[in-house]
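Please read through the structure below; I'll follow up with questions.
In this view, the complex is presented without one of its protein chains, the others remaining in place.
Note that the chains take the letters A and B in the order they are written out, and that residue 1 is the start of every chain.
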Amino acid sequence: MSIVGEIIISALLLVGAGFMLVGSLGLARLADPLQRLHGPTKATTVGIGAILMASMLYQFVGHDKISFHEFLIALFLFITAPISAHLLAKAYLHMNRTDRE
Amino acid sequence: MISIALAVSAAAISFSVVLNLWRLLVGPTPTDRLLALDTMVINSIALIILFGMSYATFIYFEAALLFAMVAFVATISFCKYLLRGNVIE
Partner (left out) sequence: MIERILPHPVLTAVLVVVWIMLVNALTPGSVVMGMIVGTAVAKLTSVYWPERAKIGRPLLVAEYIGIVLYDIVVSSLQVARLILFRNPHTLRSQFITVPLDARSPEAIVALAGTITLTPGTLSVDVSDDMRSLSVHCLDIDDPAAVVSDIKQRYEQRLMRILT
């Protein structure tokens, strides 16, 4: 495997893992439940995207295989992340409204 | 070099799973726990992929894909339960 490929794959892996760590840190650290939604929906989605890209490149460069499974996983997660976040926010607001009444 | 990057990434993601677990246990609202669970699933998908890369086996991708789908459906139905009090109307 060429050294350039190795550097790119390693960088993508580290960036992705860093973003996922930041997303989980946001989940643990932020103060308000609605603020906590921001961390995982953005940072974790980008993180998993970077890691999946690294895996795709790894198979392409190292094993001469073009794999689309990673692409499908990334696509699925990018489509579903906003929907989950939207429903979670809605559920939170709904429960708070019933608490106040 | 890739093996070092794999080890560091796996350590970072494992630590984020611990953080998620903490949020899952502490709460305080049900939506927090649900979000923690959802994030934990995404983290474990990343761990599955890192595992596949480090052992050069690519048979676990279906598992990762199914994991993502089941987690999405679970999150949605749980939210629906919190919103409406039942899942299937």
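Throughout what follows, contacts are C-beta pairs under 8 Å (C-beta built on N, C-alpha and C of every residue); 3 or more make two chains touch, one makes a residue touch a chain.
As the structure is a prediction and not an experimental result, all values here were calculated from the model.
J.: According to the contact rule at the top, which chains on display are touched by the left-out chain?
T.: A
J.: Write down which of A:30, A:57 or A:95 is the residue touching the left-out chain.
T.: Only one listed residue reaches the unshown chain, and that is A:30.
J.: In the whole complex, what residues of subunit A lie against the chain that is missing from view?
T.: 19, 22, 25-26, 29-32, 34-35, 37-39, 41-43, 45-46, 67-69, 71-72, 78-79, 81-83, 85-86, 89-90, 93
Methods note: only the chains that are shown with their structure count from here on.
J.: Using mean CA coordinates as chain centres, what's the subunit A-subunit B distance in Å?
T.: Computed value for the inter-centroid distance: 10 Å.
J.: Can you list the residues on subunit B that touch subunit A in the complex?
T.: Per the touch definition, subunit B meets subunit A at residues 1-2, 4-6, 8-10, 12-13, 15-17, 19-20, 22-23, 29-32, 34-36, 38-39, 42-43, 45-46, 49-50, 52-53, 56, 58, 61-62, 64-65, 68-69, 72, 75-76, 79-80, 82-83.
J.: In their complex, what parts of subunit A are in touch with subunit B?
T.: Touching subunit B: residues 6-7, 9-11, 13-14, 16-18, 20-21, 23-25, 27-28, 33, 36-37, 40, 44-45, 47-48, 51-52, 54-55, 58-59, 62-63, 65, 67, 69-70, 72-73, 76-77, 80, 83-84, 87-92, 94-95 of subunit A.
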